[in-house]
Each structure stands twice: as C-alpha cells, then as structure tokens.
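Shown below is the structure under consideration.
The other protein chains are all here in position, but one chain of the complex has been omitted.
Here the chain labels run A, B and C in written order, and each chain numbers its own residues starting at 1.
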Amino acid sequence: MAAGSTYGTLFKITTWGESHGRGIGVVVDGCPAGLTLCKNDIQSFLNRRKPGQSKFTTARNETDTVEILSGVFEQKTTGTPISMMVWNKDQHSADYAQIASCYRPGHADFCFDEKYGFRDYRGGGRSSGRETIGRVAGGAVAVKILEQMGITFLTYSKSIGPVSIDMNRFDASEISKNALYMPDAKAAAEASKYLTKCMEEQNSAGGICECVITGLPAGLGDPVFEKIDANLAKAVLSIGAVKGFEIGDGFAISRATGLTSNDAFCIKEGRISKKTNHSGGVLGGMTDRAPLVFRAAFKPTPSISAQQESVRSSGEEISLSVHGRHDPIIVPRAVVVIETMAAITILDALLANMTSRLDRIIDFYQNT
Amino acid sequence: MAAGSTYGTLFKITTWGESHGRGIGVVVDGCPAGLTLCKNDIQSFLNRRKPGQSKFTTARNETDTVEILSGVFEQKTTGTPISMMVWNKDQHSADYAQIASCYRPGHADFCFDEKYGFRDYRGGGRSSGRETIGRVAGGAVAVKILEQMGITFLTYSKSIGPVSIDMNRFDASEISKNALYMPDAKAAAEASKYLTKCMEEQNSAGGICECVITGLPAGLGDPVFEKIDANLAKAVLSIGAVKGFEIGDGFAISRATGLTSNDAFCIKEGRISKKTNHSGGVLGGMTDRAPLVFRAAFKPTPSISAQQESVRSSGEEISLSVHGRHDPIIVPRAVVVIETMAAITILDALLANMTSRLDRIIDFYQNT
Amino acid sequence: MAAGSTYGTLFKITTWGESHGRGIGVVVDGCPAGLTLCKNDIQSFLNRRKPGQSKFTTARNETDTVEILSGVFEQKTTGTPISMMVWNKDQHSADYAQIASCYRPGHADFCFDEKYGFRDYRGGGRSSGRETIGRVAGGAVAVKILEQMGITFLTYSKSIGPVSIDMNRFDASEISKNALYMPDAKAAAEASKYLTKCMEEQNSAGGICECVITGLPAGLGDPVFEKIDANLAKAVLSIGAVKGFEIGDGFAISRATGLTSNDAFCIKEGRISKKTNHSGGVLGGMTDRAPLVFRAAFKPTPSISAQQESVRSSGEEISLSVHGRHDPIIVPRAVVVIETMAAITILDALLANMTSRLDRIIDFYQNT
Partner (left out) sequence: MAAGSTYGTLFKITTWGESHGRGIGVVVDGCPAGLTLCKNDIQSFLNRRKPGQSKFTTARNETDTVEILSGVFEQKTTGTPISMMVWNKDQHSADYAQIASCYRPGHADFCFDEKYGFRDYRGGGRSSGRETIGRVAGGAVAVKILEQMGITFLTYSKSIGPVSIDMNRFDASEISKNALYMPDAKAAAEASKYLTKCMEEQNSAGGICECVITGLPAGLGDPVFEKIDANLAKAVLSIGAVKGFEIGDGFAISRATGLTSNDAFCIKEGRISKKTNHSGGVLGGMTDRAPLVFRAAFKPTPSISAQQESVRSSGEEISLSVHGRHDPIIVPRAVVVIETMAAITILDALLANMTSRLDRIIDFYQNT
C-alpha cells in the first residue's frame, strides 16, 4: 500500500506519467543482465495498444514511440535499471476544461479529489488508459525473457458485450487479424456489429479477456500470501476498468462438485500430468505444469457522449455528456496490458522460486 | 513474491504453522497502540471458523483456544508486535501415512514436492485450512480497529453449489442462525439438503461468499498498483480454494453498457453520493464512499472419499480415496476468513491514506 | 535486496541512469499532494553537487538542468509519481576505452563483471557519482516538505584528509562561502592547501561529512528493525565511497562510561528535554527531540592518475593510471547527497509515524 506506482519484488516496474503531461514512462529494475534488447522489442508491444488502429479506438493520434534511456549497453541489458519513455504528443487538453469541476460517472474524478484535495483533470490524468504504456513497455521485457525459457502467452478477447467466442471455432491465428483481437472470425464480426450499434447510441461496451500461459515449470508461487494466482489477481485488478478475475473454471466451479472439478493425475509421456485442467494450472497457489488460464472482466468504457446525470464538485446537480476521443470498448487494447502484467508476475515468481531448495542453491554457487 | 508468509505493509501479519505441527500462529506488526484488546476479541472470530459446529464441518475436535503472547500490556496494544497462537490438539497424523507418497487430486501435494523437494504430508501441512487460523486471529484485530471508526463488515454465503440466496428474502440476522451462514433461511434449508446429498455420494460442493463493507471514507487505495480492489483480489485469492474474485457487478458488467453500468452522481443529504452502486464502491482503485461489495468463488472441497484416479510420486498410476475428516463444503467456515483478510486490507489502505495530502500531514503534526 | 534502485517505503525514490548514457533520473512516488513545487526547487539542490564549481571538482562541464516530467499540475504536486531527469551532455566516452578490460583499484569494475557478466565501463556506468543526481532531485522534494514542518538540515564537511574543523570557530554561514563546504574558514584554507598538494602528487583525499537535523518531533523511527538511525546508516552507506557511519558520540562513545555518556533528562521551558546530546538525538531507534547528529566517513577518490598496480579481466597484471576528469575529493559535492538521503529517510519515518497511535488515527479521520 502507499506509493503505489511500483509493482514486483525481484523484477520490478515503476511507472509514471499522465495523459496530458510531458510523457509516460517506466523504470524496470531487477532485469537480469545479458538480455539482448532493442527499441523494437518494446515497440512491437506498444503498437498492440496504440490508438488509431481501427474505428473502435480513439482518434487520438499518438505514435507512442518508445525511447530507452538507460540500462542497455551494446544491445544488452546490464542489470541496472532500464528507463523507458514515450512523449505525449497529441493532447487536446482544452477538451477537458469543461470537466474540471464535474465528476464523470464511472470515472475516478471524485475519488481523486477526495484523496488528494484536487486533481489533474486533463484526460483523466494518472487514471487515463495511457498510464498502461509504462506497464506494457516494462512487461515486454518480461515476455522476452520468458520466451527464452520456453514460456509463451496467448491472450485475446473472449467476449465483447454479449458476444462470446465459440471454442469450436477457436483459431489463434485469427487474433491478430481482427481489430477486436478475437480468436474466432465469426464472433469478431458479430461483436463489430454490436460495437457499431453502441457507438451510434453514444454508448459503450465491456468484455472479457482470457490469457493462456504455457511452458511453465511446476512450483511457481509462494504459499501462502504470494500465491501465483493471488498475484495475478492483483496484477489484473490493478488495470483500470477490470471488475473481476477468475482462474481455471473460476466462478463456474462454485456450482460443480469435487468429483467433477478435481483434475485426476496421470502419467503422460513418462511424467506426472493431469487429465483435465479445471484448476487452470494452479494448485495451492503454485503452478502445476498445466497451462495457466485466467480471465479478466472489463466494464464498459465509462466515457460516453450520451447524457448522464452527475454533480459538480461544488455540489450542484447537472446533466453531462463526456466529449473527447474515447474508445467504445477497452478490451481489445487491454489484451496486451493483461499479457504484460501477467508476464511480470510470472517472471517475478520464477526468480523467487530459484531460492526454494537448499540443494539447488548450493549447486548454483558451485557451478558459477 | 518469495517468503510468502507476510501480508500487509503498514498493518502486517506473518502467519506460521501446519495442520499437524505443534500449533498455528500469527505475528501482527504495525498495530496502532492504545487498542483495548483481550483474548475474547480474538476467540469470537476463531469460533466462527472452528470445526465441529455442524454436520457440515470436519469432526476434528479442536477448541482452537487462542493465546496472546506479546504486544498487549494492561489490556491495551502497545504498538509492538502481537504474537498469538493456537496449539494443535486433535491431530490424527496416522490417517495421512497412506497419502505420503500419493498426490491427491485438487490438492497442492504435487506442487509442494516439485517446489521444495519433499513435503509435510500430514493433513496437507501448510496448505491445510488450519493455516487460516493465523489470518483470522490477525484480522480480528483489524476488524476491531475498523469498528471503532464506524466501518463494519457483513459477510455471508451467497450460494452453495447451485443454491443461491434470493435477495428479496435477504435477512442479515439469519446469517448466524444457520450452519451455512446464509442470509436467507429458505436457501439455507435447500443448500443443506444439497450438501447432505453430496455427503451421501462421498462428494463435495463449492459456493460463493459475499462481503459488504460500509462506513468507508472515500479515497482509500493507492493508484495505480495498490488499488484497493487489486489488494482485495490478492487477499481473497490467497485463501485456499478460491478461484475467482469480483467487485460490484463483476463479471456481469462485461455484458452491460456504459449507460447501464455507470453510477450517476447525485446529492443526498447535502453530500455527493451515487444513485446506484454498480462499481461496488470502488472507482479507479479508490473507495467512492458507497458500500464496498465483493465476492469470492470457492471450489468444492478437493478431499472426497469417492474413488479418484491419481499417481504416486514414484510415477505409478493408482486409484485413491481420500479418507480423514473433511468438510463437504469450505464456504461457511471461510466466511470469517474472507472478512478478516478484507479487514486487514482495508485497514492497511486506511493507514496509508493518512499520508496522501500535505495539508493534513502538517495539521496532524501541529495538533499532536 | 535485489532490484536495488528503489529507496523508501511511503516516500519512495527510484533512480536510473549511467554516467555516459542518455541521462540520469528519478521517480518520486508517495509524495503527498499539494506541495508547491517548481523546477527551481530542485535545481538549487542539484547546483550544490554540480561539477565545475572549483578547481577541486571535475572539469566535466554539465549544467545538470532538471526537467519535471510528471506529477505536478498547476505548480502543485498531485500525489502521483514525480518523474524528473537530467540529460547527460558532456560525456567523453572515448576516455574510457582504455579501461574497458582493466579493473581500476578502489572501483567496482571487477565486482560488476563478477555479478553481471559484463559492464558498461564508460565513466563507471551506474557506479558513477552522477548516479546521485536522482537522489538529490528526489531528496530536494523531501527537504522542501520537511522545511514546511519546521525541520531543517545543516550539512557540511567536518574534515578533509587530516584537516578537521575547530568547533570553536564553527560558523554555519561559512559553509556556502568556501568550495569545500566547511563551516570554518581557517580549516577550509588549510584543507585547500592539502588538496592542492594531493592534486600535484596525482593523489586524492577523503574526509568526513556531518549532518545536523533540527526541529524533529520525538518518536520517529520504528522499533526494532526500522530504527531511524538504522535507516540513516543504510541511506548513508548506500552512497558511493562511504565507509563509516556514526550517530551522536559514535565510535568515541565506546570508550566512555554510562555516567559520562547518558544524557540526563531535565525540564527546559516547561517541557522534557536533555542536558546533553551524546545520543545524537536518537534513543532506542527513535528521535528524542534533540538535534539529530550523524557523520559519514568517505574514502579518497579512487580515481587517481598516479601509477597503480592492477589486472586485466583476462588475468594479465598491469600498471595503470586512471585518466579522465576526476575530483581529488568527493566530500564537498557529497554534502548535498548526504543531506537529501537523510531527508528522504526522515520524511519516510515521519509519514509512518502517523499510524502509531489509535486515538490519533481516529481523530485524523474524524477531522477530515
């Protein structure tokens, strides 16, 4: 608690910046030395959340070009902090003067004023979606490290408003082909229609994002408070607009029975495995070697241009329409945020896990 | 991550103990000085999770009598760490010899072996439900502090297996009257029938627990990583058997629209308020003064005496029936665990929040 | 441990940058909202450590002009992270090519290679004195907050090599008048002569820095591991080239007796006070309301152009002369580093101390 801009213990990110300030950035600390890293490794992740890529994203025109300011020497990480930033360019701060004294429904304006006494009202300030740029840049480093260890992420929109993907049509290659990052072309088309209707009605939609992580060793996560799913839940809920987290069968498992929800152990290809994966790859807060599967529920974008009832900070009741350039849905651009926050969490657990057994520690130091 | 037995930043608990070791305990650190505290303040909370209170709880006979070993002088907390413990008494460790080399489906046995090289297999060791004794004892202190500030908790079983409470029949006074801690007598009766059937079938059930916190000031929680809902999610997922967390409208909000899910602001009794509470009392990771409402999804008790497929650690496939004294459902006894973990999280945020504004800090030191 | 670029708990700084990278920066997190802050508040502190101000500082020509990139809106801190940076300008990286494969005596080159496998050898990389720019910028914010609470710092060189100030000639107004930041003009003149001789001999000198903090309330610091003097010791030893820390009578007290080293309590102007201050303002790890007095011992600048014996990383023994632009003494420019690191530590303790008593917490929330 307090000083809430740092996340992680051994692999740690500290983010800074507001929507309409000078820029947005991150300091990655604890990155192991020797990782080959260039600007493009980061940029490719930032491009997945960049605005302006479809009619479903804000028209704010930002290239979000990252600069690496420290921590990399001769194309390799040095073990010292990696500072990265993106300059803000296309701010239309004047758009926000109207809301300086109003509280937008579904936004944190009121809470900021109550907590801090005033707020940077331009574009939501620190609670803007642009805050996630630092997370994505930092998490891109984590993803790259994990990839070298055979750990991979598949993240996508599972549902947009009432439209869910059909697992029978699941096609991972579809994800990058549609603007909604759905692994099901038919669902993506239906969801597009639904979103278009929302936009016409000056309304917005929510959705669910799913992340599948494969290649994890068993035993990641630390009982009892640093369980891997507990930390993933925190990572996911720390993202703006997320209202729910579930792992494996999640809420549905509450209606199942022990017989139908326990995963039987078996021997597959000579090693201990599970016949099913209701647990979502986590037992007792530690990875169980099955794919780790979790979901995040996003609320609809709170900024809508339809009229809403609200108040001024002075205590006057008003009717308000939130103008500006807003996405009608948060989920597609949040997919990469979910993925990178998960990657930081997993990497942190992986590093911590190196210290769990004395024999391995002794081996480590004898071999180095 | 790592060294995962401590939770909290300013108000901090460190728990220890295994199901069949000498005892279970907690050290509460950072408790403000001057709180009147006696054994009974703690015991009344422990009694809510004590076994043997109904046919739906394990027959293990433990009084779970707490001892306060430090941190209290002349009935008041001194500001120094409060050490509390409960001695284990009714262990039947022999029951577990059979599973020393087996991996029980739905349990963490396999993960413990993978992570640490071996495990204390007696009664689940550290992953036993008894581990929560330390949480409840520590959290009881937090609840008592919060009560003095007008912050109260109402926690109950919202559903047991397929049986949910009917909000039209919601009656808080019912919660303590039935063994299932449901605020709806009719649902409790139905759920009892369902559980009895599960027990007859050597099976088990899951359920959902809901917690409502009232009296919170606005602004608790620290953007962007120490959001109050992010920390609640971590607190909740750190409890064994929890597979999901949601706040306010939770997963359902993903199918709503901005117009139906935003809470309109209004003026009530002269102060800024909200007309609805889809947000569950949290906006942008900070409390918004409305009741904070969250839910936790529990999986069915993994220990069932019905036959299940599994393996030995040596790699042999086996059929296994988990004997011992197990609850057919975790939720009712977990209600107080959810409540106390939430209390620790809220208190920690409340303490951290004191430092958010310079004018208040200056006032604080001028007045003391 | 690990990820060592963040310091502080509630008021937290994260620094980044290397001597010859793009720049040096800091993210200040947990700064209370409402502090009036402008660039110049920071710059005046950076100017105290800027090179090129006398013949005793490196000729490297850096203006070290700070930019504030976030966290300040309408000239006030918003409670969100304050990102600040200084661009590196006058790097002569070519100077360092010669030492890429050598280990300079007294430097961390060897340790960096051992720990990380390679290093950014240009100008010492992360272990350069320039790293302290982030500390000073962040600490300047802390000093400004503390000033508003009546807490002030007086920091100066107590000795340079064998030349110590004479307490009978102590004159605080002298500190800013001489290049060595000594509060004794005569000692400063002698020390200048000593340093000139060191420079002629291609040699360097060490010294002792003293810091006196007045206006502190009693009770800052948290038993038993977060004692205020323990945290000051860490803060001070974390600064490059510091080899010792002492508080109050320090090492000399080890030769005293209880009768001569205990400070008698008395009543002065109606409040409890002490007749002497051997304790240096700290008893049991908490401030005792007397001025807090501590000292840091600095080793001589390790970079000297005189010939020294050393080795190449390849294992060849060599003779080496460290060229480049080095200060013959670290102490004068480190004075402001000591002061700002102390300020961060004190402010952090002051914030944490707000949560020590239940009655005050309840008052705080009733009044706000």
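Criterion: a contact is a pair of C-beta atoms (placed from the backbone, for glycine too) under 8 Å apart; a residue touches a chain by one contact, two chains touch by 3 or more.
Note that the coordinates shown come from a computational prediction; the quantities given were computed from them, not determined experimentally.
Touch with the chain that is not drawn comes from one residue among A:168, A:314 or A:368, which is A:368. Note on the undisplayed chain: of the listed residues A:33, A:154 or A:266, the one touching it is A:33. Considering the complete assembly, chain B touches the hidden chain via residues 2-6, 8-12, 14-18, 21-25, 27, 29-30, 33-34, 67-71, 73, 76, 78-83, 85, 115-120, 122, 125-126.
In the full complex, chain C touches the hidden chain at residues 1-10, 15, 103, 105-108, 110-112, 114-117, 126-127, 131, 159, 161-162, 198, 201, 203-208, 217-219, 221-227, 229-238, 240, 243-251, 253-259, 261-267, 270, 272, 275, 278-280, 283-289, 297-304, 306, 308-311, 313, 315, 317, 348-349, 351-353, 355-357, 359. Mapped onto chain A, the footprint of the missing chain covers residues 9-10, 30, 32-35, 77, 79-80, 145, 148-149, 217, 223, 350-352, 354-365, 367-368.
One rule holds in what follows: only the chains that are shown with their structure count from here on.
Chain B has its Cα centroid 26 Å from the Cα centroid of chain A. The mean-CA centres of chain B and chain C are about 44 angstrom from one another, to the nearest whole unit.
Annotation: 38 Å between the Cα-based centres of chain A and chain C. Residues of chain A found to touch two or more other chains are 2-6, 8-10, 15, 115-117, 126.
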